[in-house]
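Note that one protein chain of the assembly has been removed; the remaining protein chains are unaltered in position.
Entry: chain A
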């Protein structure tokens, strides 16, 4: 793997430009700022692309065209939508709990953005390569439960309230199997650092070693991002729009933005943990060498978008669960399964060590 990928080139160029002017500490700081701006740009462009992609995938699933009026093949549809949302009145219902209500969309967006800090976009191109990377991600993603409850409570609307309550019940229940499924991978790697998790998969992707964990992760991640068949929080058919009922314009689109930011984040984590991150397909022989030449970030983007497509595929083919079915599925099926997975992984690792050690 060559160390001079595009991100490294940019950062070393910036360093050589800035360090004579600012000194080392200030340069480090400004590189972080550049990284942060880069991540924000990624989040926003992704949301724009994903909204269009979702509608196009929906059209494909439903044997229709999807948006095709604004711009060629409708690619400017999201831009038009965004402009519409921006120009809308910032309407605040009279009876809402003002602070709680207004803070919720902003607070939801912060953990969604923060999670990007540890996503390994390419070799050595992790915005902040923490040694507890995956733990940081889990900690931040569980923060996003609270804004849903705040939106539900602060809206002073029964639909919102029901949605907020459902959000808490659902997201807390599905976080546990999510974390346990990740544990299997961590046991194999022996590290929480994102870059070492990816590097451990240079020979074989963990989706082959941990197939059950992968399935559990995908299911729990769907529930974490509140997408069909687990979209009981929004649940258009029952509780109108759940916690988002009383929001309009840009406030409402913050929820939307956060949803797509989260969708990208969980897909990126699935790529990192199970699909080998930025690494190319581990094929033997000449074909494997050719695949090495494709830059890592293209591999990463391709795998992540594939995962996003899978999540969209779920959304447009499945109906949703009922609340009690959702809960019993989480606690009675996914949780025991993920615990068994950890046990079997542990036993497997033990025997592997006995074999190579003894």
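One rule holds in what follows: contacts are C-beta pairs under 8 Å (C-beta built on N, C-alpha and C of every residue); 3 or more make two chains touch, one makes a residue touch a chain; residues count from 1.
Basically, contacts and distances are computed from a predicted model.
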Exercise. Could you tell me which of "Transglutaminase-like putative cysteine protease", "Electron transfer flavoprotein subunit beta/FixA family protein", "ABC transporter permease" or "NADH-quinone oxidoreductase subunit D" is the UniProt name of the chain missing from the displayed complex?
Key: "NADH-quinone oxidoreductase subunit D"
Quiz item: Of A:56, A:251, A:303 or A:320, which residue touches the hidden chain?
Solution: A:320
Quiz item: Which residue, A:14, A:42, A:61 or A:215, contacts the hidden chain when the whole complex is considered?
Solution: A:61
Self-check item: Which residue of A:122, A:231, A:246 or A:259 touches the chain not shown here
Solution: A:231
Self-check item: Touch list for chain A against the chain that is not drawn
Solution: 58, 61-64, 158-159, 162, 228-229, 231-232, 235-240, 316-325
